[in-house]
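Excluded from the complex is one protein chain; the other protein chains are retained at their positions.
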Amino acid sequence: MSFSFSQENLEKIAALKKRYPSPKALCLPCLWLVQYQEGYISLDAIDAISEQTTIPPMEVYRVATFYTMFHLEKREKLQVDVCKTLSCKLCGADDILQHLESKDVTINHVECLGSCGTAPVMQINDKNYENLTIEKVESILEELL
Amino acid sequence: MRECKIVSKKFHLPNSHTLSVARKNGGYEALEKLKEYSPTQIVAIIKASGLRGKGGGGASAGEKWELMPQNSEKPSFLVVNCDESEPGTFKDRQIISYDPHLLIEGIIITCYAIKAKQAYIYIRGEYKEYQDILQGAIDEAYGAGLLNACDITIHRGAGAYICGEKSALLESLEGKRGHPRLKPKQKEPEWYFGNPTLVNNVETIASVPFIVQNGAEAYRAFGTQKSPGTLLFAMSGHINTPGVYEAEFGTNMLEYIEQYGGGVKNGKKLKAVIPGGVSCGVLTAKECEGLTLDYEALRAVGSTLGTGGMIVMDADTSMPEVLKNILEFYHEESCGQCTPCREGSGWSDKIMKRVLDGEGSKEDLEKLFELADTMNGKTICVFAPSISIVLLSFLTKFRKEFEALVL
Partner (left out) sequence: MSRVVDIIIDGENYRAEENSLLIDLLIQEGIKVPYFCYHETLGADGNCRMCMVGIEGQKRPQIACDTLVKEGMVVNTKSDTIREVRKNILELELINHPVDCPTCDQAGECSLQDFYMEYGLHNSKITIAQKVKHDKAIDLGANVMLDQERCVLCARCTRFTAEITKTHELGIVGRGDDAKVTTMPGRTLENDYAMNVVDLCPVGALTSKDFRFAQRVWFLESSEGICHGCAKGCNIFIDHNKLKYKDDTIYRFRPRRNDAVNGFFICDAGRLSYKELQEMRQESATLHGREISQEAAKEAFHNLLLLHQNSIAVVIDANLYTEEIESIINFANTIDAKIYAPLDIYKDASFADEMLKSSMRAANYKTIENLGITTSTPQNATLIINCNHPQEFRADATINFFTHRRETQALTLPIAAYTESSGSLTNEDNITQYSKQAVFKNSPLPTISDYLQGLGYE
């Protein structure tokens, strides 16, 4: 198992380097690139990021474990991030969560997604699905599964 | 209540995120003023306007800008805080999706004033959809030659509430974990890789074009003496028409809720309001009576205005459950650096769970008070003190509901 950045990503990294005073700033951008390229962040990828950013691998690893949106293991099923924070809870997030239990998806209880005014909300593949109802969840999942 | 639209003027227009719509509706016109004013004059105008940071703290923007050196050997940077993660807050998101060019215009002016050549917009990872809209607008601005004097780079976060704290944000922007930094001993700018840096919230920067174009007095014509101007107040929770509606500081809270929010959902009675994101102390319906939406009024009732994102709760809401929900949030989001916060956030959450499970005791409630004290003012940043405020406000104002659970 080894990792190398795609040519396209290497070009993106080179362009970004010009925009920051230190290559160290590219830690999060590189982690994102890896995650979009591979679906998760392997230890080999961490070594590759270390090379690009001049940050020791351990420090990259620490960063990857700090932010909840980075994943260090492969994720197989459809990932459904459901907001469980206050406004969503007040607007029925618990019902949505309960309904999702029966589906063949991985449910992630996440904190506030910034959709309090359009609660309840879930996020799938970077897209927000707002003002959820059971019926709406059904049709969204039907399309995605 | 008068309508006042400083930041949200173009929100309702179709395709308001595009350069052509922005330009047709006065976008980028404030840039003309840069021919007239020197950088220090712009700083002076911002200071005179009384513009206060709209990310939650409410500090004077002008005073912050004044800390930026005008003759620095090192490069200066502008960082726009779009890490909007405070539960109940979703206003900056409206700006970047409905009027991103207003933000870009504000950035161009601010960079001119503080002599920065590079601006970063640190955006929370969960806002990818809106980030794409903003990036589209930036690309358009580059195409139109608007970004010749400064570069704008979007920097995406990845799920960490604490990165909304400016020093944690800078750590994150430097490629590190989002740990807040020890506070400086004197007034000074922020530092990004050792370079002087200004960090401002999206809405703060988006307010700049209006002020520069119309003058400080035009801005002061809205709001109160000490809280001039407007804020993108917002409502969520048990409300008929939740959303973001700009209003001037000093607006009556209940009138606002009634007029824009259409009142409490299902015709129920109001029980409580968390005024500006969960980190502000909760207010009872009675405390909300006659209350105005400005920094001073909220402080006077022992809470804070925060981001102005109000969470409205009806009479049937269980306050212990609400508190538990908020404590879970803090437990999940503590960066883990300082002992009182790392351990206190988890412990209070666990105690509250026990209380809700019917296994709590009176001692548990006392322990929560004690924890509130230990977490207050003893950590690097204000995360733990926020937990304190939340704990104390819920436990004292709705004491009976909690005591009923431990009988």
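The first chain written gets the first letter, and so on, giving A and B; residue counts start at 1 in each chain.
The rule is simple: a contact is a pair of C-beta atoms (placed from the backbone, for glycine too) under 8 Å apart; a residue touches a chain by one contact, two chains touch by 3 or more.
Every value quoted in this text rests on a predicted model; they were computed, and no experiment measured them.
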Sole residue of B:Gly58, B:Gly157 or B:Pro340 that reaches the chain not shown, by the stated touch rule: B:Pro340
Sole residue of A:Phe5, A:Trp32 or A:Tyr61 that reaches the chain not shown, by the stated touch rule: A:Tyr61
Hidden partner chain, touching residue among B:Lys33, B:Arg124, B:His331 or B:Lys397: B:His331
Of B:Lys74, B:Lys226, B:Lys268 or B:Lys378, the one touching the omitted chain in the full complex: B:Lys378
Positions on chain A where the hidden chain makes contact: 43, 46, 56-59, 61-62, 65-66
Absent chain, residues of chain B that touch it: 160, 177, 182, 185, 331-340, 342-347, 350-351, 354, 361, 363-364, 367, 370, 373-374, 377-380
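In this section, only the chains that are shown with their structure count from here on.
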Mean-CA-position distance for chain B and chain A (Å): 23
Partner chain A, residues of chain B touching it in the complex: 75, 84-90, 93, 118, 124-129, 151, 153, 155-161, 172-178, 192-193, 195, 234-238, 242-244, 274, 278, 309, 311, 313, 317, 322, 325-326, 328-329, 332-333, 335
Touching residues (chain side chain A, partner chain B) in the complex: 16, 19-22, 24-29, 31-32, 53, 55, 59, 62-63, 66-70, 84-87, 89-91, 110-119, 123, 126-128
